[in-house]
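For reference, the structure is listed below as structure tokens.
One protein chain omitted, others in place.
Labels run A and B following the written order; every chain starts at residue 1.
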Amino acid sequence: MSALVLIELHGAEISANSRAAVTAATQLSDTVDALVLTNDAANATAVAAISGINTVKVIADSVLEHVSAGIASKLIAGVMTDYQYLVAGSATYSKNIIPVVGALLDVQPITDVCEVKSANTFVRPLYAGNIMATVETCDVTILLTVRPTEFEHAEDGGSATVEQLSVDVPESNSTFVSLQESQSERPELTTAERIVSGGRGLGSQENFALIEQLADKLDAAVGASRAAVDAGFISNDYQVGQTGKVVAPKLYMAVGISGAIQHLAGMKDSQVIVVINNDADAPMARIADLVWNTDLFGAVQELIDNA
Amino acid sequence: MKIIIPIKRVLDPYTQARVDKQTQMVDLTNAKMAMNPFCEIAVEEALKLKESGAASETIAVSIGTDKTVDTLRTALAMGIDRAIFIKTEGDLDLQPLHLGKILASIIKREEAGLVIMGKQAVDNDNNQTGQIISGLLDYSLGTFISKFSLSDDAQSVEVSREIDSGIEIRQLNLPAIVTVDLRLNEPRYASLPNIMKARSKPLETIELSSLDIDVSPRVKVISVIESGTKDRAAKQVSSAKELLEELAQMGVL
Partner (left out) sequence: MERESIEYDVVVVGGGPAGLASACKLKQLNPNLSVCLLEKGSEIGSHIISGAVFEPKALFDLFPEDAKDCPTLNNAVKGDDVYFLRNGSKKIKVPSWLTPKGLHNHGNYIISLGELCQWLGEKAMDLGVDIFPGFPAENYLSDESGRICGIATPDMGIDKEGNQKGTWAPGMNILAKQTIFAEGARGHIGKQLIKDLNLDKDKSPQHFAIGFKEVWEVENDKHSQGDVLHTIGWPLTQGVSGGGYLYHFDKNRIAVGLIVDLNYDNPYQNPFKEFQQYKLHPVVKQYLESGKRISYGARAISKGGLHSLVKMDFNGGMIIGCNAGTLNPGKIKGSHCALQSGMLAAEYINKVLNEEVCDFDDIFKSSALYKELHQARNFSSALHKFGLYIGSAYNFVESNIFRNKLPINIKDEKKDSDVLKLSSNAKVKNYPAPDNEFTFDITSSLFLSGTNHEEDQPIHLKLSDAGIPLGPNLSQYDEPAQRYCPAGVYEIIEKEGQDCFQINAQNCLHCKTCDIKDPAQNITWTPPEGGGGPNYISM
């Protein structure tokens, strides 16, 4: 049976998590199609270039640029009659929509899959990633969101057929008002190769700006601990951890982060972990490859000057 | 307008989940349990609405074994008006689809205009139940909200959703379901006098079996392991230069 991948677009750009979803889908089925909900059918062209996809199904309508979960789920459910699997990369986009599809199809979706064990058996994290559970579903139709850090991101190189579907877009019971995009030239947090992350130890929003400077110097994304977000140093989009984003970059540099369990859960799989802190005993140091115990501001400044 | 706040009792998020060697399942015997932190935020938001005069009644709902009553009492102590306890026989592995169906039946019964709940429970981390309810009831949905305001005519709410690309502002027609994110508010304490007063607030018990909902598991947990965090070498460095050199050698710069 074939698999359908729900593609997330940012404007015309394909989000990285969708590429991970394609990889996961190819592990489940030889026939992988993609579904694009967009305001502009032309956006499907880029999707058709992802290798591994057979057919790109496109539903285009102006309301689909900022689609509500209600509309998206009804459209997806309509398409799902032809598929056994629906796969999406774990992201706020898919987490908003997929469970609603589950309700419409009477299927229990599986969130944050990290590994495909067999056609109906998957590994997924519980308890902020402290526990990995192997789960088996008995649903006939299977809905999955997959962790983009756990699957290769499918590259371009394919040439899928594009098929435009003409369906009636249902009425919505909610209306899009506006989107305040996070303004950032920096790499996106969940897919960045390098992350510089700041904690409450930085003391103030002004000091947190140093983290952003350092990140720019290292061509890294900016992250933050929940404590730093709670303290108002930076917005929640940057939070790394159980309640924020899960990352696994090549380099994770934690500055002034004590290392609460919740934070560790979000970054422990990073390849190289650097801890800069003035508290030598903070739990963070335990999982570090390199530790620099020193005054934070001096250290960050020194790094900015030397990098 | 009635507000329903579904809440969940979970392993305290500050305690480490452990796997029982013998049962090969997460060990919850004698473990410290607490209200899911996102649910606390949902409770707080409902209380604020009630205090502003926009809501007529706040109702907390929870599902589980007898101990779940403790969590409902906490919600009552925070200020919730009334509680509904859906009682299960023993520990059932209830999944979001089941929870959604159970809660949807209560929401319909109570004719609630608004459902406020956590975006996810920190035990199973599913992030599904609110969405599922909206699908079952065809209510409008606002997930991951960090701001909430009721329109003057009380016909709709405007929410700020914290999504990956930024903050989306969306207007939801009522009835609506919102799932709350961390920064919406700071939940109040259940103070000692209020805990005492909460003992006399109404708490209705409904046997799950009386709702006639199929709760046979769709997804079975085969096995669990502790992934833990591996201790690493923690090599000490003492200057920016040294650190950058090390990183260059490791090939990550």
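Just so it is clear, a contact is a pair of C-beta atoms (placed from the backbone, for glycine too) under 8 Å apart; a residue touches a chain by one contact, two chains touch by 3 or more.
All figures in this text were calculated on a predicted structure; none of them were measured in a lab.
Here one chain is not drawn; of A:V32, A:V240, A:A282 or A:V300, the residue touching it is A:A282.
Within the set B:K32, B:K108 or B:K241, the residue that contacts the chain not displayed is B:K32.
Checked against the hidden chain, the listed residues A:M80, A:V196, A:A227 or A:M253 yield one contact partner: A:A227. Looking at subunit A, the residues touching the absent chain are 200, 227, 261, 278-283, 285-286, 295.
Interface with the hidden chain, as seen from subunit B, comprises residues 12, 14-16, 18, 20-22, 30-32, 34, 186-189, 191-193, 195-196, 231.
The rule is short, and it goes like this: only the chains that are shown with their structure count from here on.
Subunit A and subunit B have CA centres that are 21 Å apart.
Remark: subunit B residues 11, 13-14, 16-17, 19, 26, 37, 95-97, 100, 122-129, 131-136, 138-144, 146, 158, 161-173, 176, 181-183, 217-241, 243-244, 246-247, 250, 252-253 touch subunit A in the complex. Taken in their complex, subunit A has these residues touching subunit B: 10, 15, 66, 68-70, 73, 91-93, 95-104, 106-112, 121, 125-139, 172-182, 190, 193-194, 218, 226, 229-230, 236-237, 239, 242-243, 250-251, 261-262, 264, 268, 271-275, 285-294, 299, 302-303, 305-307.
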